[in-house]
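This is the structure, below, for whatever I ask next.
A single protein chain has been omitted; all remaining protein chains appear in their positions.
After this line comes subunit A, so read on.
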């Protein structure tokens, strides 16, 4: 019986130190999420300006640009998966990866070869463990992505998309990321980034409801488009990364909050069991003493 008590005490202790860790992670995530959301807001003016400009060009000139033309003849497509660098975020990475797997299956059923581009150590580890090839991966910045990283990702993917003869050439680019709806809801999402759909994809309803003025293009509509579209893709990818970062932190905060609660429950349960064991031990000792005294008195 004394052994039981010791076991319970040890469990209480280890659960308590785990609880401290969960609590710390929760607080860290909570303090970072504000920053992550501020970053999302800070990137909006750029995204808005660029979207407006792209729609302006699209409405006033015949758009024909490599980035906007469908290429059904290319059998290879790229999938960019954005997951997290660390775990402790509940099902965050798992559900993004699941979404990506579903997309890959669908694309393969359509007879396309899929090139994987991956951001986040968790997703890299997932594919490494399964021995699947990842064309390129980015790690180390999943909860605070910098514009340079987005630029690097976008440049790599644009290069793959625009390559003339390379065997890495891809005809489409899909992005899997987790959309930050609010603190409670984050939704894994798949978007087809390339080729760009200028008409419906680029112009969200309501945003450009006012008629756009007739612009002069300097030096020419094509050149302006050449400068705009890669930036547009970059800004879209950056905003995906930022959304994913905010989602990751929100998931982590929630998961760690639940973990802290569970640790408290466990501690409570073990404390009860330890008390029971102690009480049982005392009862046993008393009955031993009483029966011992009875035996002495009887002799």
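Going forward, a residue touches a chain if its C-beta (ideal position, glycine included) is under 8 Å from a C-beta of that chain, and two chains touch if they have at least 3 such contacts; residues count from 1.
We adopt the following convention: contacts and distances are computed from a predicted model.
Chemist: Leaving aside the chains you can see, what is the UniProt protein name of the one that's missing? Options: "ABC transmembrane type-1 domain-containing protein", "Acyltransferase", "ATP synthase epsilon chain" or "ABC transporter".
Modeler: For the chain missing from the view, the UniProt record says "ATP synthase epsilon chain".
Chemist: Which residue from A:72, A:111 or A:219 sits in contact with the chain not drawn here?
Modeler: Considering all chains, including the one not shown, the answer is A:219.
Chemist: Among A:52, A:65, A:112 or A:192, which residue is in contact with the omitted chain in the full complex?
Modeler: Of the candidates A:52, A:65, A:112 or A:192, A:52 is in touch with the missing chain.
Chemist: For review purposes, identify every residue of subunit A that touches the missing chain, sorted by number.
Modeler: Spelled out for subunit A, the touching residues are 39, 42-43, 45-46, 49-50, 52-53, 56-57, 146-147, 150-151, 212-219, 223-224, 226-228, 231, 234-235, 238.
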